[in-house]
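With one protein chain removed, the remaining protein chains of the complex are shown where they sit.
Chain IDs A and B follow the sequence of writing; residue 1 opens each chain.
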Amino acid sequence: MSYDATFRVWRGNADGGDLQTFTVEVNEGEVVLDVIHRLQATQAGDLAVRWNCKAGKCGSCSAEINGRPRLMCMTRMSTFGEDETVTVTPMRAFPVVRDLVTDVSYNYDKAAQIPAFNPRQRDADGNHRMQQIDVERSQEFRKCIECFLCQDTCHVIRDHEENKKAFAGPRFLIRLAELDMHPLDVTDRKDAAQDEFGLGYCNITKCCSEVCPEGIHLTDNGIIPLKERVVDRKFDPLTFLGSKIRRRPKD
Amino acid sequence: MELERHTYDVVVVGAGGAGLRAAIEAHESGARTAVVCKSLLGKAHTVMAEGGIAAAMANLYPEDNWRVHFRDTMRGGKMLNHWRMAQLHAQEAPDRVRELEDWGALFDRTPDGLISQRDFGGHRYARLAHVGDRTGLELIRTLQQRTVALGIDVYMECTVTRLLTDEGGITGAFGYWRESGRFVAWQAPSVVLATGGIGKSYKVTSNSWEYTGDGHSLALQAGASLVNMEFVQFHPTGMVWPPSVRGILVTESVRGDGGILKNSAGNRFMFDYIPDFFRKETAETEAEADRWYDDKKNNRRPPELLPRDEVARAINSEVKAGRGTPHGGVFLDIASRRSAEYIRKRLPSMYHQFKELAEVDITAEPMEVGPTCHYVMGGVEVDPDTEAARVSGLFAAGEVAGGMHGSNRLGGNSLSDLLVFGRRAGAAAAEHARGRHGLELPDEALADAARAALAPFDREGGENPYTVQHDLQQTMHDLVGIIRTAPEMEQALERIAALKERVANLSVEGHRQYNPGWHLALDLPHMLVVSECIARAALERQESRGGHTRDDFPATDAEWAKTNLICTQAADGSVALTRQPLPQMPSDLAGIFEETA
Partner (left out) sequence: MTATAPRGTGAVSPGHGNGMPAPRRATITERTLRTDRWWVQPLITVVVLVLFIIYATFRAFQNAHYLSEPYISPFYSPCITTQCEGDTFPELFTGPAWISPALYILIFPLGIRLTCYYYRKAYYRSFWLSPPACAVAEPHKRYTGETRLPLIGQNIHRYALYAALVINVILFYDVVLAFRDETGEWGHMGLGTVVLLVNAVLLFLYSLSCHSCRHIVGGRINNFSKHPLRYKAWGLVSQLNGRHMQFAWASLFSVAFADFYVLLLATDTITDLRFF
């Protein structure tokens, strides 16, 4: 059941590099990461690749396979023809460290800037009470494995390095949405979402939702609702007036 | 030599659940704290935990309390647990879960709005706080976000290769940035090891590449001791097909939520493997087992939910007897027992995992599963209250620490272990650091550590580290696996000795920048010393208990029931093994086993 596949793998570092061609054995049931590991063990011992769980749970092995942002561990070789050349490159939105490994510190910097979770008081018996239907929306976003494929595919930063300063990227817009919908949280981040994290840069072209390996509906369930919440605050004259006339308690 | 230096009060090695919880506690105790981890923050192996966090919160069963949890834990560990650790763990776990909610965790809820709890093997009541089947991800993300919110320094993709000590104990740690290969030294009076386990020494494992036993090995080198390394847990249900995913975990929640095990003849074989030890609390008929899910008071638990060691051995026996599946496992069937909607709701990531990796729809067909190396119960010997190791200033928490789980760990007790003892270790490490300033890291020791790390580059024409790793994994899988015999383990020790010589002659290609071959070459000595500890201890313990099954000594032994095995590093660098009596629990705790039996 095994065959020899042709792989083109980008090798190099910040100073430059190129696509190198390898012929490598592929066995039944394997994924791209298995093949990369075989290259490492047999032909290129120093081929740099970041990975951990190999089960689609940790989000480490993000790369671009035939131009599409994907997890290498979740891309089965059976999705390619045996005579098809498989091209593997590092994520193109981030600076490259070496070979398939990129410097994803942009994401960690943005994460640190988001105002932290801030819960209301516990009930008298020391518990927090929340209904399942109240937690489900935020739970969807907490499925995020931080593979940063959404960040990689988002044209706002992929095609415009200069926007990185003003735009936090889809992963952190849904983090803001998660906190804004969190039943316990009492901090308001709507103004920050628009002014500091660049919600307005998103033109909802939905590539983040397309590449999410966890199937999170980033745009429909996260970013658009967040945009609407910001409209409530900043662009809706009725609510604006209402908030001036009488201060309503936050839901 | 170019070297980056930092000064802290507490350095935590490892950024999984235990490491982050320790760092948070140390920071909040006023210590200047750093976390050093081999992967990116949030990728630690804790994310792989699926089922839940065991804590007797009594949200669903008011009858549940810490004494029941304590009893379940001790019985699951075949009474070899350190009683004090099991007690602290059972008492403190509920508070550790509740505080996660204050940091943003969103657990599934009961109809009353409390944290929902689910059934798991060996637990008398539904006890596991969970989020679908991705509880570990929730745990790590919550702790990660808390760590970042507190502004704790995290050294990501940075490997510690040595602990630095003087005659007074710990003085710091030495390591390298994986990205650049440059060296770093941290000067700190307290180091908390939270490096996880050793699974990468085995061929079929649910563990990631990080699980190379660094912490175990660093502790040994620094002069600390390891306890009961022979107890390695093989999780009964890992994937078996296709080969490339062999060993990936299939959560116990599948069985907790109604899944059953069948052999190729379609028999629910677990009824044939109920040991006397658990006979009184296990259902005898399929009808009773099926009633248990809804009525736990009047029925006993299904045998599929026996502790993991029992189930793993049973599966192993079925396959050996020729009743296995085409790919050498058994069937785990939930499709015929629960609705597709229920399965997708309760086990979303299992559904996803099988669909994507094996093209199996678990709502329509059974899964093929078999045992996979999952967890090491043994680890650094620590004081139960402070997690202090034998070396002053060294602490260990989580999987790298030993004693808590005895000879076998119950599912769900790992995540609670991380939180309870992570917090205790962090607090004790901060306390230890108080007033200890002005440590010196001698240049000589740093230069020596650097020399050792660079050695594989200096050798030419040596062996490829990947081959050596492969041979080690094969050796441990074949000779120190789930069923063990003396001749095989003696053979394993010979092979390990040969592998040690090969490791001393490894050479790596390329340069220091993000070079996985080099990284592996530096991890291999850790893997070898840990493998040696496991094999030596396993050869010594002439009985079968929990995660240690001897074909030549199939019964438990009363004398061994009171004995711990301790590994230390002898002066010549070899592993020394000694016996040590098991700490005896006070009579009020011993009484628990009579009242609820």
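Brief remarks follow.
FYI, contacts are C-beta pairs under 8 Å (C-beta built on N, C-alpha and C of every residue); 3 or more make two chains touch, one makes a residue touch a chain.
None of the values given here were measured: they were computed from a predicted structure.
The hidden chain makes contact, of the residues A:T6, A:Q20, A:T42 or A:T87, with A:T87.
Only one residue from B:Y125, B:W177, B:F421 or B:Y466 touches the chain missing from this view: B:W177.
The chain omitted from view is touched by exactly one of B:E157, B:E210, B:E252 or B:E399, namely B:E157. Mapped onto chain A, contacts with the missing chain fall at residues 10, 12-14, 16-19, 64, 66-69, 84, 87, 89-90, 92-97, 102-105, 108-109, 111-112, 131, 133-134, 152-153, 155-156, 158-161, 163, 180-183, 198, 200-207, 210-211, 219-220, 224-225, 227-232, 234-236, 250-251.
The rule is short, and it goes like this: only the chains that are shown with their structure count from here on.
Centroids built from CA atoms put chain B at 28 Å from chain A.
Residues of chain A that touch chain B in their complex: 13, 27-31, 34, 40-41, 45-60, 74, 76, 97-99, 101, 103-104, 108, 111-112, 116-117, 119, 122, 126-132, 135, 138-139, 142-146, 179, 182, 184-185, 215. Considering their complex, residues 39-43, 45, 47-48, 98, 101-104, 106-109, 112-115, 131-132, 134, 137-138, 141, 145-146, 148-149, 156, 179, 208-210, 241-245, 248-249, 349, 352-353, 356-358, 464-467, 470, 508-511, 513-518 of chain B touch chain A.
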